[in-house]
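For reference, the structure is listed below as structure tokens.
Note that this complex is displayed minus one protein chain, with the remaining chains in position.
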Amino acid sequence: MVPTVPPAVSPHRRPPRGTVRAYFRNIRLALSTAFDGMSVTMSYMFRRPLTIQYPDKIDKPVQEMLPESYRGVLEVDMDRCTVCLQCQKICPLGCINIESCKNPETGNREVTKFDIDIGLCMYCGLCAETCNFDALDHTREFEATVTTPDQMILHFVEKPREVTKLKAAEMPVRKHKGSILQKMIPAFGRRHPQEVWTPTAYAAAPVPALKAPTATPKPAAPVASAAPSAADSPTPEQAP
Amino acid sequence: MNIMHYLADLLVRSLFKADPATWPYTWIAYAVVIGVGALLAFAFVAIFAGPVTWIERRIAGRIQSRIGPNRNGPQGCLQWLADGIKCWLKEDLVPATADKPLYLAAPYLVFTGMFGAFVVLPFGAHVIAADLNVGLLYILAVTSLVVVGLLMAGWGSNSKWALFGGVRSAAQLVSYEVPSAFSLMAVVLMAGTLSTQGIVGAQGGWPWQWFVFRNPFLFAAFIMYFISAIAEGNRTPFDLPEAESEIIAGYNIEYSGMRFLFFLFAEWANMWIMAAVATLAFLGGWQIPGISPERIAEAKGWTFVGWQALSFAIFVFKGTCLVFTIIQIRWTLPRLRVDQLMITCWKYLVPLSMGSATGVLLLMALVREGGIVDWVMRGAMLLVGLLVAGAYIRKVRATFMADRDNYKKMEGRDLWYPPYRLP
Amino acid sequence: MHFEYSVVLIYLTVSAVIVGLALWLGRFLRPNLPDPQKAQIYECGERPIGSAWFNFNPRFYLIALVFIVFDAEIALTFPVATVARGWIARSDGTGWVAVVEILLFFVILLAALAYVWGKGELDWSRELTSPEEMP
Partner (left out) sequence: MTESEICDRLKAALPDAVEEFESQLLDPAIRVKPARLVEACRFLRDDPSTRMHYLRLVTGVDRLPAGETPGRIEMVYHLWSYEKRHGIVLRVHLDRDNPVADTVCGVWPVANWGEREAFDLLGVTFTGHPDLKRIMMPVDWVGHPLRKDYQRPDRYHGLPTNRTAVLEQGRVQVATAEHVAKAEPVSGYMQLNMGPHHPATHGVINFLIETDGEVLRRAIPDVGYLHRGIEKISEMVGYLGTMPYTDRVDYLGAMFTNHGWALAVEKLCNIEVPRRAEFCRVIASELNRIASHQIATGALAMDLGAFTPFLHWIREREKINDIMERICGARLTYNYMRFGGVSRDIDQVTIDEIRRWLDHYEPMMLEFDRLISGNEIFIRRLANVAVIDPDDAIAYGLVGPNLRGSGLAWDVRRDEPYSIYNEFEWDVITGTGVHGVVGDAFDRYDCRLREIRESVRILRQACERIPEGEVRTKTARIKPAANEVYTRVEGPRGECGFFVVSDGTDKPYRSRFRTGSFTAMTIIEHLSPGLMIADLVALIGSLDVLAPEIDR
């Protein structure tokens, strides 16, 4: 099949026929507009650059430059979580995975798993919006680089823990945003080896009640090992 | 007297206690000295072309409100070395379907064509490898090798984008040789010689003695030479052979590692050659204001060396200013289309440059050199040059000031970016 | 003079040697891991369609011819231009011979350029070759 050859040139595509005046006008315009443009670029030789030299040559960490409303990596304050499952339901991607059961000994409801897959998360903020207890929220953290995909699943529950029965007003104060996350992703800790990154707000915040990551979980425990230990020795056996 | 010739003779006389005119092995000594000279020239090319890549990126950064490379070495000044070493360590890929001999030989031709031009560039009063009596013609001839190299690269790669690049570069370089030759012809008419040292010698150290300010035709010839030199060096707005947004990278698209580097090397060194030829032909070359070439030649010992160094510095300074302008043009202007490129050359530059050569010829025949008309012309052209520079500075300042207050309001800090506190 | 031209020869040789040496030394430094995908040519990430060695109309055949004429003329005019200054300086009228000669050259060239221009050959032809005419 040989399609018909289209008309070669539409009439208005030819450059306009030059008269003598147009000829010299072209020269004048080409030189003067180039001159004008060069005066603009030259003036930039004296202006300040806008580059933020992330990550090291900056006055303060980028996290502090971000507005409060920034949607960074998600974190959960388990002290405030009532396991209402609203976030899990609303997440369009299903990156939140919550499991809970009734403890046969005490009869209390226990949450056994609260995983957020930040590799799947698209940071839309619907879950944080739907959380009535201010437990799940976006932080200003964005450096969540890990070495294997499975480390991207953040485990907010290490051991089965009791679900709070308090009303929203009685609940403990929300831990400072990001303080929980800082302890979770090993890459976060490695980011500033000289502890440059210690904003006063974080120091003032109450110490998180999370278990220290050094506590070795029982091998048979149903809960997966904490993320830090998985990162220290990222062998397939240990990876959850 | 050529400085290399003199040194070689000196070597033969002092080391071998022989008369260079009769000693049978003089040619070996000559070859060694010239070889060393060539290596020195290469060193100049390398330490010019290399840092210029870094300088260009820093300038581009500033123009674009960025910083540019500032990590390797103080202010990133070793960036070019890092890039070079990296390219050296890269795998050398040859497309399976390429025409191997053409593909492999292309960098040699490009580099040789570029490097050959350095033979006749007068860096200083006596700092020149060989003062050929056909100097300018030689430059025009030897740089044509680059075209052959680019065409070979484009064709030999067997890649369609590379082919476009090669064909474009052939069309462009070939076309723009005509206006640049005519512009230089105006200079040759004025100087009465083709030798580069002779052309420099026909001018003087002061701006009113430079060819560019001699008469309006030479002024126009300078601008036209500059434009066609940019085109011959494949720089924006004439960088069609390597237009990255149209034909991706053009002729060098299939090259990698060191072979690729030699193309870039040649491009940046070519920029220097263009600037150097413009300097020697129009801007008085290495001439030191107030010091006549005879006085330099008569000087002895360290005074002689000092004059050489000064003239070298003046030449390099003038050339670098032009290089800076070329870089700034690159980051200011968009690119022409192929047909517009050809029209610019054949309809604008060729007739106008011929006109300027004719005008120079007629003025030479009609106006007595050193006469009152000559001096009036020189003064007027100098005034024009100063006015252009003044208008430029005023415009730059106005642009800067227009934005200053608003910027302060927005950012709450100063707009000024002092060069002594680089980020 | 021999010295001057031997400089040219040696410079050209040295530059070729530098390229060769750099490439040869690089052989000991760079990896060599051939791969059929690497050996493919680049066509924007898609598989290349056929070979690039192709007959097509680069559309500057006439311009190239004009260039050759001009270039030859330039090569012939340069020597005249070189001596013109000396002749004019002689002030016995020989200068005008040179001036007229060069002007004559230029006029012929300009006439040729004007002719080609008027014929529209300097415009980039956008006419497509019809498929039947193609080889």
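Chains here go by letter, A, B and C, matching the order in which they are written, and residues are numbered from 1 within each.
One rule holds for everything that comes next: contacts are C-beta pairs under 8 Å (C-beta built on N, C-alpha and C of every residue); 3 or more make two chains touch, one makes a residue touch a chain.
This is a predicted model, so every value here is computed, not measured.
Peer 1: Where does the absent chain touch, in terms of which shown chains it meets?
Peer 2: A, B, C
Peer 1: Out of B:R71, B:K100 or B:R337, which touches the unshown chain?
Peer 2: Within the whole complex, the residue contacting the unshown chain is B:R337.
Peer 1: Out of B:K17, B:K300 or B:K409, point to the residue that touches the absent chain in the complete complex.
Peer 2: Touching the chain that is not displayed is residue B:K409.
Peer 1: Among A:V40, A:C84 or A:M171, which residue is in contact with the omitted chain in the full complex?
Peer 2: Here the residue in touch with the unshown chain is A:V40.
Peer 1: For the chain that's not shown, point to the residue among B:P237, B:G319 or B:P351 touching it.
Peer 2: Considering all chains, including the one not shown, the answer is B:P237.
Peer 1: Contact with the hidden chain only, please: which chain B residues?
Peer 2: Touching the missing chain: residues 60, 63-66, 160-161, 164, 167, 236-237, 239, 243-248, 331-340, 399, 402-403, 406-407, 409-410.
Peer 1: Can you name the residues of chain C that touch the chain not displayed here?
Peer 2: Residues 43-50, 52, 54, 56-59, 124, 126, 128-129, 131, 133-135 of chain C touch the chain that is not shown.
Peer 1: Which residue numbers on chain A touch the omitted chain?
Peer 2: Residue positions of chain A that touch the missing chain: 1-3, 5-10, 12-13, 15, 26, 29-30, 33-34, 36-37, 39-41, 50, 66-67, 69-71, 90-93, 120, 122-126, 129, 138, 149-150.
One rule holds for everything that comes next: only the chains that are shown with their structure count from here on.
Peer 1: At what distance in angstrom does the C-alpha mean of chain C lie from that of chain B?
Peer 2: Whole-Å distance between the two chain centres: 18.
Peer 1: Please tell me the distance, in whole Å, between the geometric centres of chain A and chain C computed from their C-alpha atoms.
Peer 2: 56
Peer 1: Any idea how many Å lie between the Cα centroids of chain A and chain B?
Peer 2: 49
Peer 1: Would you mind listing the residues of chain B that make contact with two or more other chains?
Peer 2: 339, 343, 347
Peer 1: Chain A: which residues touch two or more other chains?
Peer 2: Where chain A meets two or more other chains at a single residue, that happens at 15.
Peer 1: Residue numbers of chain B touching chain A in their complex, please.
Peer 2: By the definition above, chain B touches chain A via 59, 61-67, 328-329, 331-333, 339, 343, 347-348, 392, 395-397, 399-400, 403, 407, 413-417, 423.
Peer 1: Could you pull out which chain B residues touch chain C in their complex?
Peer 2: It is residues 2, 4-5, 27, 30-31, 34-35, 37-39, 41-42, 88-98, 107-108, 111-112, 114-116, 118-119, 129-133, 136-138, 155, 157-163, 167, 171, 174-175, 177-178, 181-182, 185, 188-194, 248, 253-254, 257-259, 262, 338-339, 342-343, 346-347, 350-351, 354, 357-358, 361-362, 364-365 of chain B that touch chain C.
Peer 1: Which residues, counting only chain C, touch chain B once they are in their complex?
Peer 2: So the residues of chain C in touch with chain B come to 1, 3-8, 10-12, 14-16, 18-20, 22-23, 26-27, 29-33, 36, 38-44, 48, 51-54, 58, 60, 63-64, 66-67, 70-71, 74-75, 77-78, 81-86, 88, 95-96, 99, 102-103, 106, 109-110, 113, 117, 122-124.
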